[in-house]
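Below you'll find the structure, written out as structure tokens, and then a few comments.
A single protein chain has been omitted; all remaining protein chains appear in their positions.
Letters A and B name the chains as they come in the text, with residue numbers starting at 1 for each one.
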Amino acid sequence: MTKPYLELKNLSKSYDGRSRALDAVNLTAAKGEFITFLGPSGSGKTTTLMLIAGFEAATEGEILVDGVPITRVPPHKRGIGIVFQNYALFPHRTALQNVMFPLQMRKMPKARATEKARAMLALVGLERFAERHPREMSGGQQQRVALARALVFDPALLLLDEPLGALDKNLRENLQIEIKRIQRSLGVTTIFVTHDQSEAMAMSDRIVVFEGGRIQQAGTPLQVYDRPVNEFVARFVGDSNLLPLHLTDPASGLGEIAGIGPVRLPPQPARQPGERATLLLRPEVLGLAQPGASNTCRMRVETVVHFGDSALLIGDAGGTALRARLPGQAAQGISERAEIALSWNPAAGHLIPAA
Amino acid sequence: MRLLMLLLGAVVLAFVATPLIIVVPMSFSTAVSLEFPPPGWWTGYYAAYFSDARWTRPTLNSLGIAAAVAVLTVILVTPATFALVRHRFAGKALVNLLLMLPLAVPHIVMAIGYYAFLADVRLLQTFPGIILAHTALSVPMAFLVLSANLKGFDRTLERAAMSLGASPAATFRHVTLPVLWPGFAAAALFAFVQSFDETVVALFISGRDTETLPRRMFDSIRTTADPVIAVVSTLLFVAVAALVILPILWRGIARRRSEARP
Partner (left out) sequence: MSATAAATGESSLKSWLLLAPLLVFLAAFFVVPLAQVVVMSVTEPEFGFGHYAEIVTDGFHLRVLMETFVTALVVSLCCLLLGFPLAYAMAAAPASLAAAMMVVVTMSFWTSFLVRTYAWMVLLGNRGPIAQFAEWLGFAAPELLFTRFSSTIAMTHILLPYMVLSLYGVLKRIEPALPRSAASLGATPAAVIRHVVLPLAAPGIANGLTLVFVLCLGFYVTPILLGSPREQMVAGVIGQQVEEFLAFGEASAMAVVLLASTLIVLGLYHRRFGLDRLWG
């Protein structure tokens, strides 16, 4: 990684002096990176955002932007743009006046401020709505104004606090692409907070998974999806089968799953014989077994859910609940209560060491 | 059952409305005493009201006093409301109770209290005396109105302002104040009306030169039943009607205008 632009060093936050909402968080981000904080509510992702923004004071630790500590700088001097969950547009100001606000606070001459704000509104595609008040705009339009307002003063960082949560699905997807496009074109380092894993997968350069006030894993979307470091991450990101595994002979790549039998292990660093681990199989790596395939199991189908392009089969394999996602074609003709044989490529699995 | 309730409701509504409306025809009546239906019509008592200093003077007194009370009340109540709504501190419940107390004490009790107190500090029958007393009595309603508004205020607006570079003072000036101004206006209006209508305390502490309109009306009803009282009542009724109906119309127009946009 290049020289870190944003650094969180050993950041902790306690509200009551005993329990920790945030516990020793360390993280660096490069200039221009798009990072998503992903986690359930209460996991510490929003607390971290509030600490970076300066609305909460860190109990311990340091925040640096471009090498400068800002931990004790008041929020209005940090120069960080924030888009809030409910947009927080000033209701008494028009869209243009909202976008001009940070420039006005920086004593920019009015003519230049107007010009700059208009240009920013154009960038988010709202130049025609400049004179509207927030209440005269749709949620998606308000969202864009909030984004323009947070970007117009060339902030050191852009923070987005679940900004798409209140919008319906189609609009969300459009805005995801839109935000990504604008972020790229301006090259602003961005932190995006969400509890929606598909949103995180779609938008991020890197995903940071939070749980219990700690960072569980930080990595690219594919790293987090394919090689989660623990069961929490595996469960939280994507659909998953987590199968308890007995490493019978790791040297030759063999293990055993109770009720299913011996299986070939994914090519991961060697472990001790007799050790226990969890095998992660994403439902889409399971396929209908061809004759003679290794790594097979028999599943009694209990429920079939058709999505058109694919189908999810939920059933039981030797006492273990299993979910398999097959292409729509392949799933045709499989009825509930059918017995089917499934197999998977050993390399498509992922071993998670026992906690 | 439901129909019966609705029917009863309509009857009660008529009971509420009739006395309000009846003062209007009375004000155009030629009758010298309380007579209804009026024996004849004219506007002579309106002329009488507007040309008689015994009526115009108390009216102006009351308007001036109420305006001063509204301003003073909002100035005093605003910082206190911010402290009570936004901060936590020991003794808060007690302060809350003290602020509401003027609403709980019957005005006749305060009337004799103010009578004695203002005589001691030589403010009896003066404008400052009436203004101070009315301000104390207006505190609870102004506080209730303002704190309801402040509780409904979305504080992320302030956070947003700060993140955009506004200092705490600039945040208050550019965001908190303009967003909350309808609340301030409502609080001031409550204080104004409270003072303008207050009768009992004013009866005891206002004097000949500082007579308020309610005091003048009270004396007039009690002693002579001067027909001008119907004119004053009608004017007050019309003022209240404007106060209640205009905001509704205004909101309706604003809504239609914003809906008219694509």
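The definition used in the following text is that contacts are C-beta pairs under 8 Å (C-beta built on N, C-alpha and C of every residue); 3 or more make two chains touch, one makes a residue touch a chain.
Because the structure is predicted, anything quoted here is derived from the model rather than measured.
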| item | value |
| --- | --- |
| Residue in contact with the excluded chain [from B:Ile65, B:Ala111 or B:Leu157] | B:Ala111 |
| Among B:Ala47, B:Leu60 or B:Leu103, the residue in touch with the chain that has been omitted | B:Leu103 |
| Subunit B residues touching the omitted chain (full complex) | 1-2, 5-6, 8-13, 15-20, 22-23, 26, 31, 33-37, 75-77, 79-80, 82-84, 86-90, 92, 95-118, 120, 132-133, 135-136, 139-141, 144, 148, 155, 158-159, 168, 171-172, 193, 197, 199-200, 203-204, 214, 217-218, 221-222, 225, 229-230, 232-233, 236-237, 240-241, 243-245, 248 |
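Everything that follows uses one rule, which is that only the chains that are shown with their structure count from here on.
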| item | value |
| --- | --- |
| Rounded Å distance, subunit A centre to subunit B centre (Cα mean) | 55 |
| Complex contact set, residues of subunit B against subunit A | 154, 156-157, 159-168, 170-171, 174-175, 178-179, 258, 261 |
| Subunit B partner contacts - residues on subunit A that touch it in the complex | 53-55, 74-82, 84-86, 88-92, 101-102, 104-106, 132-133, 135-136, 149-150, 153 |
